[in-house]
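Note that this complex is displayed minus one protein chain, with the remaining chains in position.
Naming follows writing order (A and B), and every chain is counted from residue 1.
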Amino acid sequence: MTPSCPPSTAEAGWLRRRGGEIALWLAVPLAVALFLPEYYLLATHVAALGLFALSLDLLVGYAGLLSLGHAMFFGIGAYTAGLLAVHGWGEPISGLLIAALVAGLVGFITSFAVVRVQHLAQLMVTLGFGLLVFEAANRARWLTGGDDGLQGMVVSPVLGLFEFDLFGQTAFFYTFVVLALCFIVATRVIDSPFGLTLEGLRENPKRMAAIGTPTAARLRQAYVFAAVFAGIAGALMAQTSQFVALETLSFGLSAEVLIMLLLGGAGHRYGGLVGAAVFVIARDLLSDLNPQYWQFGVGGVMVLVVLFAPGGVLGILRSLRQRLLPVARTSTAKAAPATPATKGGAA
Amino acid sequence: MLAILLTVLFDGLAYGMLLFLISIGLSVTMGMMGFVNLAHGAFAMFGGYVATTLMQRAGVPFLVTLPVAFALVALASIVVERLLYQRLYRRGPLDQVLFTVGLTFMSVAGITWFYGPSQQPVVLPAFLQGQVSLFGLEVGIFRLFLVAVGLLVAAAVVLGVERTRFGAKIRAAVDNPVMATGLGINVGGVFALTFAIGSGLAGLGGALGIQILGLTPAFPLKYLVLFLIVVSVGGLGSVGGALLAACVVGVIDMMTKYFLPEIGSFIIYAVMVALLMWRPHGLLGKKS
Partner (left out) sequence: MMKKAGLLAALALAGASLANVAVAADDPLRIGVIATFSGPYADYGRQFDAGIQLYLKEHDGKIAGKKVEVVKKDTAGPGPDAAKRFAQELIVRDKVNFITGLDFSPNAYAIAPIVTQAKIPTVVMNASSSAITTSSPYIARVSFTVQQDSAPMAQWMLKNGIKETYVVVADYASGTDAHNAFEKAFAAGGGKVVGSVRTPMNNPDFSAYVQRIKDEKPQSVFFFFPSGVMPPAFLKAWKERGLDEAGIKLFATGEATDDSYLQATGDVALGLITSHHYSYAHPSELNKKFVKNFYAAFGKEMRPSYFAVSAYDGMAAIAGALEKTKGDVSGDKVMEALKGLKLESPRGPIEIDAATRDIVQTVYIRKVEKVDGELVNVEFDKFERVKDPAKEAQ
């Protein structure tokens, strides 16, 4: 897994290379609308969590930063959008942007501490921040409603045209469009020199520092970036469900989003989306099948993926493709990051 | 006032000893073997269920259930290690996280299937209940027992690693597995046994902890954060560090509850973050 730079691509080739992807992005909402309108809510849930997992991928999959407290940004985004809507600012798009800003700001402040440490300490520091914010929100009942959740959100129609309906149609298309926009931005960032720097940092921080990369600054930027996206995801969740639960800040959600990402495959642009879909749909199907013991099935899926599909669902797809099409692909951004970071300890 | 302070301090130490017993195995597997075993809490839970099952269904005395819990969990963990974990030693930590959390979910659902979701009862033998007067302090007998067991285990582990032939093999296998293999040490076997002892201690802690931590199928997820705090603050793979961190966590926890109950769980998390900023490798951890 040598860090190497891909040949820079001309802008003109971009659309051609992405043609298949664009078709896919148009086909998915169309398919949901035509064949599964009863699953708008589930699809919205998948899309919002997919964006959340994508934001974590920027950290874990690309920059090699570890986080067990990523729900902090999701929750901050959700509460920001929620509080705005409770206090009369129901316009959703500006709500998203403000939520992104607030999450990014908190990300900026905490980033200094987070990039100072590595490995287990980094996991625990992010976890600690997440728990502290959770406790604060739990205590600030006058502001957040505590564990009863934030009630009374009034969200205006999107663009003044599309009201949020009981069937979740508006919610779905709104979430999906925002997800698509964020995905485009994320793709551009990943393919940019900045994105390659991050991968370099993941693979070999010492060498990157030696060639003059301001490593801490780059990692901090990645962290803020991920915080912004997580905040948007949280705000989407809040606006579409018109409710904010304390659980949006919880350690459980931080762990869940990491599981989603790993299930899909970290370090792929689509890892978070696929993982969110697999996890949410598996949980939904299994818990409808058996409300008591569905956890066994979800755990089983996770175990089987690790044993038989290393690198997640996308990892196994990729290795299948490599086996079927032995011609090496040029895009090195796809080299499977089997070890984005290694533990400290005696090694 | 001094008596109050000492009582709270003692309670904190007893709680810390329990955390130490359960966490030490996690510290060893993560630190020495580089394996992130987030299913560690499931081994502790398993120990707890072994103990309650023996007591309730077979009338086995509490003290006898403790070594049985240790042995059964250690045995079970060898099976898990040989069948599953050793395939993942060469994988990245993230794969290990996904795998072991998946195992935890399965064990939670599995235990619920057999025992139901409710709390398991445990009745301590009469001689471990109540309080005794020790140097003018009222201390719980069971907590005294916890402190004794904790110190005993800590001493045994330290001496075992430092002074025995097996300990030397562990150190060799960790420092340089290739060289150790060349010297004829069965590195896989050494790791398996180390892992088993760590898991067995978790099982012992789980059995001892029912009285204080309770026992439900949610155990492994509920306390995972606490165990990780102990391991990270103590320093990966450091026995002394884990002991120190567990005591710090236990004492801070008790002190806050007694003197500043309105602050709740803020302090422990804030202290953890501060300690890790100060010493990212833990209090007694080695720099890698």
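As a convention for this text, a residue touches a chain if its C-beta (ideal position, glycine included) is under 8 Å from a C-beta of that chain, and two chains touch if they have at least 3 such contacts.
Just so it is clear, the structure is predicted and the values come from calculations on it, not from any experiment.
Asker: Among A:W89, A:F108, A:F194 or A:Y293, choose the residue that contacts the chain missing from this document, as touch is defined above.
Answerer: Reading the full complex, the residue touching the unseen chain is A:Y293.
Asker: What chain A residues would touch the chain not displayed?
Answerer: Spelled out for chain A, the touching residues are 15, 18, 22, 25-26, 29-30, 33-34, 37-39, 41-42, 45, 138, 141, 146-149, 151, 162, 166-170, 173, 176-177, 180-181, 184, 237, 241-248, 287-288, 291-295.
Asker: For chain B, which positions touch the chain that isn't shown here?
Answerer: Touching the missing chain: residues 4, 7-8, 11, 15, 109, 112, 116-121, 123, 129-131, 140, 142, 211-214, 216-218, 222-223, 253-255, 257-258, 261-262, 264-265.
What we mean here is this: only the chains that are shown with their structure count from here on.
Asker: Could you grab the centroid distance between chain A and chain B? Build each centroid from C-alpha atoms only and quote it in angstrom.
Answerer: 33
Asker: Once bound in the complex, which stretches of chain A touch chain B?
Answerer: Per the stated touch rule, the residues are 60, 113, 116-118, 120-121, 123-125, 127-129, 131-132, 135-136, 139, 251, 255, 258-259, 262-263, 266, 292-296, 298-303, 305-307, 310, 337-347.
Asker: Quick check on the complex: what are the chain B residues that touch chain A?
Answerer: Residues 30-32, 34, 36, 84, 87-88, 91-95, 97-99, 101-110, 112-113, 174-175, 225, 228-229, 231-233, 236-237, 264-266, 269-270, 272-273, 276-277, 280-282, 285-286, 288 of chain B touch chain A in their complex.
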